[in-house]
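Handing you this structure, nothing more for now.
Only one protein chain is missing from this complex, and each of the others stays in its spot.
Order of writing sets the chain letters: A, B and C. Residues in each chain are counted from 1.
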Amino acid sequence: MARIGVFTCWCGENIARTVDVQHVAEALAAEPGVVCSLAFKYMCSEPGQSLLSRKIAEERLDGLVVASCSPHMHLRTFRKAAETAGLNPYLVEMANIREQCSWVHHDRKLATDKAIELVRMSVAKVRHNQPLNPIRVPIVRRALVIGGGVAGIQAALDIADAGYRVVLVEREPSIGGKMAGLSETFPTLDCSQCILTPRMVDVAQHPHITLHTYSEVESVEGYLGSFRVTVRKKARYVDIDRCTGCGECWTSCPSGKNASEFDFGLGRRKAIYVPFPQAVPARPVIDAKACLKLTRNRCGVCLKKCQAGAINFEDQDQMIEEEVGAIVVATGYELYDIKARDAGSSVSGYGEYGYGRYADVIDSLQFERLASASGPTGGKIERPSDGREPKTVVFVSCVGSRDRAKGIPYCSKICCMVNAKHTMLYRHKVHDGEAHVFYMDVRAGGKNYDEFVRRAIEQDGARYHRGRVSEILEQDGKLLVRGIDTLAAVPLTIAADMVVLANAMVPARGVQQLAQKLNVGYDEHGFLSESHPKLRPVETNAAGVFVCGACQGPKDIPESVAQASAAAGKVLVMFARDHLTREPEIACIDQRSCSGCFTCLQACPYQAISRQEITDRAGQVLRYAAQVNPGLCMGCGTCVAVCRSKSADLAGFSEQQVYGMVESLA
Amino acid sequence: MKIGYYPGCALHGSSNDYEQSVRACLQQLGIQLDELDEWICCGATAAHMLNARLATALPARNLALARQQGHEQLLAPCPMCSMQLLKANAELHDRRVRCEMSEIVELPLDASVQVLNLIEVLQQVSCEEIRHKIAVPLEGWQPACYYGCLLTRPPSIVRFDDPEHPQSMETLLRICGAEPVSWNSATRCCGAGMTVANEETVLELSHQILADAHAHGANCIVVACPMCHVNLDMKQGAIQRRDESLPAMPVYYLTDLVGRAIGLDDRQLGIDRHFVTVG
Amino acid sequence: MSGDAFEPKIVAYVCNWCTYLGADLAGTNRLEYPANVRIVRLPCTGRMDFNLIIKAFEIGADAVLVSGCHPGDCHYTAGNYHARRRWILFQELLTTLGIDLHRIHFTWISAAEGRKWQEVIQEITESTRELGPYMGYRHICEVQK
Partner (left out) sequence: MGHHMDLLPHQLIRLVQLGQGARAIRADAIWQCVSCQTCTSRCPQTVDCAAVMDALRQMAVENGVAAPAQKRTWTFQQAFLQNVRRNGRLSELELIGVFKTRSFADDWSVPGLWKDSLLAPQLLRRGKLHLMSEKVRDRGVVRRIFQRCEETTAGQPSLESGGSHE
């Protein structure tokens, strides 16, 4: 027979004002199995908790119901108190008679009656509670970082510097990400490559970091503490261990008219190329679509020129298995492609701006390359159509961002600062040039940010117009930018030589597929979801998977770096423990009655259910039954609901517990 | 192929040259037009300006007639009509509106009739078929394709092509051997229904369009709208009186040029009834 | 629930992460609503075994509410979709059995929607008061016997 204790809390006046707590305590005393029922002023206070401990010992309680506030408030508190007193914490339940009773009803009689029923439900549940023990999982103290931009580099270095091994996977042939292509950074105008490239070299030389460039995550299995990751190393056709990076191959390659990805199409590269001079690894890759040998079986000059014998036209994609305990996702962003048509929608972005039709309408990352000393023009501002120096440049904010009609309601956060920076860079290089900015609002929140924008306007003479650009037309070699200055209420037409569009930031392509492999949620725009917007900003709902940088939402370099260090910190917190524990409120399957239909296997959102052979003593397979992997199960209970033979159950919310609660209402 | 046909008032009025052109060209391409019996005016600008309910009821009556007469598809060569029909169609998805309208127009209603503009009907004929029928390739023709307002706007209603940079007429005319020019005014407004009421506006807007076409090297303008044709063709004399430097610019319906390419002559297409004639 | 006026008994199955917190928020904001509802906390509506609906009617409930996270917001990524899919199938079964579907309510209420929780409970209580006590289930049971 159960020995249940019921403790009804006054919560000062909060509960006692509308619920007759004494009456509740008395009513519950009569419930079968309840051996002690008391009311107390503040159950969560120190005296309340010691009352609990004392009664557990005195009455030899084996079940506890605290009738007070929401379990989200204090369940943990009371379970801890019980544990200290020697009672298994999972034998404690709560009845929520504050948020869901005393605070929402005024009639004392009705509220008291409801409170009694609520407590009865919890008593009915606790009768079926079983002692549970937290699940221990071992940790592989090795981390995977996906994405080698500034955020991924920071996270990898932080974890590696703490003495743990890191596997860094980057999709492109070099790490560095978007930041490697920037000219100068706001609000200090320090050269982007000067601050980033040493960090890139650190990654390459770090004894604890294994770098896989030109590689992608193919699949992820396992769980917190022990993930098995398959990485696809794409065929590079160059053995980077043998290659010395001498450059003979790419200087002699005859195929030179390929648009450079790194220069966003403004520059050209060979078919065998290093994306940029400071690339890490500083080893070339062959573009299989452009290489004459690979496309038409001609040429092969690089093979002949290579002294190191590093060229291998037979190269194939390779699969590499990596075992890690934690994963940091830092896949970053790209710019909203205003040329592309959305499938199913007739809106193709900004046809009225002529991007893709007019050579001199470019986006802000392309402008970065024009302004960069290592860019296709060597840092001279030249317009793409004819190489002339543009004397009037218009910068357009919010192209895509904050435009509900285009499906991007959010602010991309960096563009206001990027525009201010661009006007400065432009004016520093073209002294007699005019820089115009069309903006909706200037959002320059950040240390020294607004000062920076004011400097662009006051010192460098950028002309800011509050209003949107309606359309861009081409006439006599000029771009007619038609817009409005709403402060002056004047429609404006500016005859410009070049237009720079600040396109919205969107998550890097393919991140949704990656998120599905990792069981990480994402929002309607594809940004990965953090566990809690305030208190768990780098955790995700998949235990052991962390996010940082622009894959989680638009952000600038300082924020990305800060978040990357935070994610690394969280990984290190994990690695500092001996072992990991997980909540034991998970599913289990009674294999004796399991019919092997595997509906649960299909339904499980965590791939926590597997097929297990049931064998006789001789090892002969009799049948197959489902099995729950306690490391993966998150305790949602979907398998319980779909099980046809009622063999699945969920600890903490078992069939007996839930049905018991409902039956108590009869 | 047989298709329901809603001419609209303009095509039975002063823009009957457009109807002639559409009928001739489509017939040559093997499309039979089956005119909707007892069709009524779509209400045009007037209804949506003065009485919102009427703006739904008038096109709804036509959609109901189409349904009753068994037309799954309905061609409305006038973009004003096709937009009004599409707008009503969209509203009829709401059950409440459907019931109410059904009572007003005295016929059962659903949102099943597919309303097509002229370009969409031409697109139904495959490129191969058109290419096959070409008798006189449009060599040397450099049309400025003019879409105006309502072929592509409002995009949420008409859902046709890119509202800011439409290319469907260009694609069709390239098949016919023409070299459409790239210009700025493809989706600008010509003044539309203000022809009579506010002539000043029309003359100014249409002047800009004609001048832009010249500036970008066009030797004609192609339209798929009766109102655009009136403003650019019939009013061109008045525009030239204000700006004598403006050279004459012939304005054709899309079916005029396609029709010529597949071997029809100007009389068959009604081109001889245009105001501006060149050569 | 004594007295002359009929007061319905409503059983609510809610998920722990959205609707339960929404109901908590209604409390924190002191949003008053009728005292007729009894909440059964489940981890997720994915855990919702639809026999629980039958069970609720069996113990004399006059209406049942099932409420979870909004589509796309599920704490367990897709539990609420599973619940919705199963509900579609189960609905047919209930109709065949002759159960009055007006007694069963499905909603999505997020942790931020305290106000919605209040409104939903008010509406359900009101509509159930109008429908009167659910005698239908008892009839069905007798017919089955």
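FYI, a residue touches a chain if its C-beta (ideal position, glycine included) is under 8 Å from a C-beta of that chain, and two chains touch if they have at least 3 such contacts.
All of these numbers come straight from a predicted model, not from anything done at the bench.
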### Query
So which of the visible chains would the left-out chain be touching?
A, B
## Note on the structure
Checked against the full complex, the residue among A:Ile272, A:Ile381, A:Cys398 or A:Val437 that touches the missing chain is A:Cys398
### Message
Among B:Met1, B:Met49 or B:Val278, exactly one should touch the missing chain; which is it?
### Response
B:Met49
### Message
Tell me which of B:Leu75, B:Val113, B:Leu205 or B:Ile221 is the one touching the absent chain.
### Response
B:Leu205
### Message
Out of B:Ile40, B:Ala90 or B:Val181, which residue would touch the omitted chain in the full complex?
### Response
B:Ile40
### Message
Could you pull out which residues of subunit B are in touch with the chain that's been left out?
### Response
9-10, 12-17, 38-41, 43-54, 57-58, 61, 103-106, 149-150, 153-155, 163-164, 187-189, 191-194, 196-199, 201, 205, 234, 273-275
### Summary
Contacts from subunit A to the absent chain lie at residues 352, 398, 402-406, 440, 468, 470, 484, 486, 489, 491
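In this text, only the chains that are shown with their structure count from here on.
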## Note on the structure
Listing by label each chain that touches subunit A and subunit C gives none
### Summary
CA centroids of subunit A and subunit C: separation to the nearest Å works out as 34
### Summary
Distance between the CA centroids of subunit B and subunit C (whole Å) is 55
### Between subunit A and subunit B, centroid-to-centroid distance (C-alpha), Å
49
### Touching two or more other chains - residue numbers and ranges from subunit A
none
### Task
Two or more other chains in contact with one residue: find those residues in subunit B.
none
### Residues of subunit C that touch subunit A when the two form their complex
1, 9, 11, 20-21, 23-24, 26-28, 30-33, 35, 38-44, 46-50, 52, 55-56, 59-61, 72, 75-79, 82-83, 86, 118
#### Entry: Complex contact set, residues of subunit A against subunit C
70-72, 96, 98-101, 103-107, 110-111, 113-114, 117-118, 121, 519, 521, 524, 541, 585, 603, 605-606, 634-638, 640-642, 650, 652-653, 655, 658-659, 661-663, 665-666
### Message
Residue numbers of subunit A touching subunit B in their complex, please.
### Response
341, 346-348, 350-352, 354, 357, 471, 473-476, 480
